[in-house]
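Every protein chain except one is present and positioned as in the full complex.
Here is chain A:
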């Protein structure tokens, strides 16, 4: 089961982060955000912070999966888990990049 976790956690973490940032984006662009006395700049900063946290989490997972303590004893599973961890890191960088490159609520 541990090997199954090794291969499933990084991309699942991407999916959670992706969904959370999308949810945060929905909140930032809603009337509730304004009603709470917050403006768009705070919203963008919150999304950018979430993106950075997600990237940091993926880097930490990648390092953990390379470390002797958490790496799989099987060479095959180690290779697959590291590939998937790199994929998740790239996915986090690429799919959440719009938080700093596009207009937020237009």
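We adopt the following convention: a residue touches a chain if its C-beta (ideal position, glycine included) is under 8 Å from a C-beta of that chain, and two chains touch if they have at least 3 such contacts; residues count from 1.
Note that in this section contacts and distances are computed from a predicted model.
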| item | value |
| --- | --- |
| Chain not displayed: protein name in its UniProt record ("Gas vesicle protein", "AzlD domain-containing protein", "cytochrome-c oxidase" or "Paraquat-inducible protein A") | "cytochrome-c oxidase" |
| Selected residue (touches chain absent from view) among A:38, A:55 or A:77 | A:77 |
| Touch with the omitted chain, as defined above, among A:38, A:71 or A:104 | A:104 |
| Touch list for chain A against the chain that is not drawn | 1-4, 7-8, 11-12, 14-15, 18-19, 21-23, 25-27, 29-30, 32, 74, 76-77, 79-80, 83-84, 87, 90-91, 94-99, 101-106 |
